[in-house]
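Please find one structure pasted underneath; my questions will follow.
What you see is the complex with one protein chain gone and the rest in place.
Our next item is chain A:
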Amino acid sequence: MDETNKHIPEIHEIDNIEKKISNFLPYYERGFHKVYSVEFSKDNFYLDTCISMYSNKICLLFLADGHSIIKENKTIKSLDFKVGKEDRLANSVGGKCKRSAQSLHKNSVICFIETTDGMKYPFCAGIKGKLLDLNPVVLEDYSKMVTFRNTKGYVAMVQPIFQNKREIILKGLLNRQDYENVLSSRK
């Protein structure tokens, strides 16, 4: 067969394989772009949200490193998903076009986080969009939103709504470098 003129490498036959492995981003960073929202912080009350946006624009919302709960090593006691009239836990999403998903604004609260010392922290979306899903891993074990805040500890999955360009929706959100700068200025 003319098949013979093609060299089909084995799956592990990769040029510079060691270099590729060491440069290989973990799956939770591959194709993701992180931005940070700090605008809901007041005084020493840091309510930072990390928005990890995939190449298809789907966003996973995490507690950001500079959040008071993390900075002050607090323990989460409970999560309250009743926000005004809406119960985030009752969110249901239908079909490919995500009918009936709850809509979120930048300052919409996803949930209130209560820590064991009695403090209550609102967790804000930081981006306008549709609420697609809450993370059952976190619902089952609140501490995972702290310990796995890069991987499986996301709180909510959101599909952003773009009016025109993505720049508009990302306006006011910080990239990693700017966020680091904000963090170091907080000391």
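Note that a contact is a pair of C-beta atoms (placed from the backbone, for glycine too) under 8 Å apart; a residue touches a chain by one contact, two chains touch by 3 or more; residues count from 1.
Keep this in mind: contacts and distances are computed from a predicted model.
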| message | Considering only the chain that is not displayed, what protein name does its UniProt record carry among "tRNA pseudouridine(55) synthase", "NEDD8-activating enzyme E1 catalytic subunit", "Signal recognition particle receptor subunit beta" or "RBR-type E3 ubiquitin transferase"? | response | "tRNA pseudouridine(55) synthase"
| message | One chain is left out of this view; which of A:K96, A:K171 or A:K187 touches it in the full complex? | response | A:K96
| task | Mind listing the chain A residues that contact the chain we can't see here? | result | 1-3, 6, 8, 11-12, 14-15, 17, 20-21, 23-24, 26-28, 30-33, 54-58, 60, 93-96, 98, 132-133, 135-137, 151-152, 154, 157, 159
